[in-house]
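Removed: one protein chain of the complex. Kept in place: all other protein chains.
In this document, chain identifiers A and B correspond to the written order of the chains, with residue numbering beginning at 1 in each.
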Amino acid sequence: MLSSTSPNLRAEVKNLSFSYGTKKVIGNLSMPIYENRITALIGPSGCGKTTLLRCFNRMHDLYSQAAYSGEVLLYPEKLNILDPSIDPIEVRMRIGMVFQKPNPFPKSIFENVAYGLRVRGIRRRSFIEERVVKSLQQAALWNDVKDRLHTPATALSGGQQQRLCIARALATEPEVLLLDEPTSALDPISTMHIEELITELKKEWTIVMVTHNLHQASRTADYTAFMYLGDLIEFDLSERLFTTPKDQRTENYITGRFG
Amino acid sequence: MSREIFSSEEFDFAADLRRRKLIDFLFSVAGMLSLMLALITLIALLVDLSSTGLMRLNADFFTNFPSRFPWRAGILSAWVGSLAVMFTTALCAIPLGVAAGIYLEEYARKSWFTLLIELNIINLAGIPSITFGLMALGLFVYRLNLGQSILTAGLTLGLLVLPIVIVTTREALRTVPRSVREAAYALGSTRWQTIWHHVLPYSSGGIMTGVIISLSRAIGETAPIITIGALTFIAFLPHAPLTGEPPFVSFQWLSDPFTVLPIQMFNWLSRPQPEFHVNAAATGLILLLLTLVMNAGAIWIRYRFRKKLKW
Partner (left out) sequence: MAQKLSAFTSPNHPIRRMRRLRELLIEFVLMAAAASSIFITVGIIYILVSESLPFFDHVSLKEFLTGTEWTPLFENAHFGILPLLCGTFLTTVIALSVAIPMGTVAAAYLSEYVHPTAREILKPILELLAAVPSVVYGYFALLFLTPLLQKIIPSLPGFNVLSAGLVMGLMIVPYVSSLSEDAMRAVPLHLREGSFAMGASRFQTVFRVIIPSAFSGISSAYILAVSRALGETMIVAVAAGMQPSLTLNPLRPAATVTAFIVQVSMGDLPQGSIGYRSIYVAGLSLLFLTLCFNIFGLWLRKKFQEQE
């Protein structure tokens, strides 16, 4: 299934099942996440792709009826981040997330990016400033905002806000960056810029991205996972999955026969 | 053609429609009259109090103690007392109410315990204010030996307005959308960090609105304060909270006897001489303006905050 020059593993999902209350949302799913690559999760509404994404940073722990079984291993230590003995707070400090609708805090641009550092107890001003500048540069937002770092983040445009959210997630140097339909709330030009940004980002970061835009997945992602009704139907290099899918259901979805 | 459906009676649709429209119109007039009546009452209150009491509002009135002579009597002890009691009330109700609101909205899970607390708060909001006075008399004044003091008054009113603070705090917290909380959590915040750094600051407008409304309610409360024994003829002020010598702050004032504005008004109103009624009108005017301004202020704050934080 994978070529012999496969990159390093950064994370691995092993026999993951997830249920919310009595409803089973993900059933026995396994897949690799490769370092410095973009892995896209695609599938029709309700297939569990966002649910899977949120397992990576234990967001489900915030809601009481969530139940995990199986493992999500973080490499190189091979630690299962779903293990109950591991603090979800610490998981979230190592894994970053950008949400579908840009959600900057109603604070200044600087404070938005600095927040992740502050919750860790980092107080040294110079360090925070350095990091904020670096993250904003990586998110291709620095030039737009360098003169107004202390103005409200809510004054930015939609595309800028999303880049701010990306900068905010990058500031803490996450080991995996999770993107939940990052461009679905944006206009086509902003979408294009963000896609370019994501492609740049993979040089330094490992990215898992949920998208319902198939073209986006085939354009940007290195690997694509197709999910349906909570199961992983197919996982492959994007160019192989989109041109020669192995499963009939994958083909039906890609060609628009359903979903 | 429609007439053929009704064989024996001829149903006059046009007349029925006219009748229904008339009723509709009359009802809207009734509605408008109800609203007008409310407005007129407020205006009549203001006008009546002003016409009698406005002339009494000079500097003397504010700096004199009560006296046997109506033209010499003033509200100094009353407004200082009101200030001191309000301060104590705020100190009691705000931390307790906001904390309870945070717990119920952010931490509490659905359990019998939570349900009990919520039912209890709804129940408390419906208990007559004089009942709080009775409880305070038995508990604070006698059993806990706090005496008929400013502290007792502050505690009593604080407990009285607690449900208001709790409910408005919860509503304010609810306006902060889930997406902001999730963004904070995703960066590795603990629950308290999320609340302290995000949820509370963004809902502070709503919380402040609730605090002001509860204080404006407390400032006009008379019955519970009478019950715990506020005296009506106080010709002295409580001890000052700031002193000239170390430790520079004194808590003596908390245990001092006191009076408040509504009680002073009630006292003057109970006298037969019409000159005292003038004083009562003046005090009433002050009270009315105070509560109206506070409520208007609260509404304005809520409006400004809603404009500022558009989610």
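Assume contacts are C-beta pairs under 8 Å (C-beta built on N, C-alpha and C of every residue); 3 or more make two chains touch, one makes a residue touch a chain.
This is a predicted model, so every value here is computed, not measured.
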Displayed chains contacting the withheld chain: A, B
Residue in contact with the excluded chain [from B:57, B:124, B:237 or B:309]: B:124
Full-complex contact with the absent chain, from B:149, B:203, B:227 or B:259: B:227
Which residue of B:50, B:204 or B:291 touches the chain not shown here: B:291
Selected residue (touches chain absent from view) among B:41, B:63, B:243 or B:273: B:41
Absent chain, residues of subunit A that touch it: 77, 79, 81, 85-87, 89-91, 93-94, 117, 120-122, 127, 173
For subunit B, the residues touching the chain missing from this view: 20-21, 23-24, 27-28, 30-32, 34-35, 37-39, 41-42, 44-45, 48-49, 52, 95-97, 99-100, 102-104, 107-108, 116-117, 120-121, 123-124, 126-135, 137-139, 142, 159, 162-163, 166, 190-192, 213, 216-217, 219-223, 226-227, 229, 232, 262, 265-266, 269-270, 277, 280-281, 284, 287-288, 291-292, 295-296, 299
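The rule we apply is simple: only the chains that are shown with their structure count from here on.
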Chain centre separation in whole Å, for subunit B relative to subunit A (CA means): 48
List of subunit A residues in touch with subunit B within their complex: 57, 59, 62, 64, 89-90, 92-93, 96-97, 99, 101, 103-106, 115-116, 118-120, 165, 168-169, 172
Subunit B residues touching subunit A - in the complex, by the definition given at the top: 109, 179-180, 182-190, 193, 197-198, 202, 309
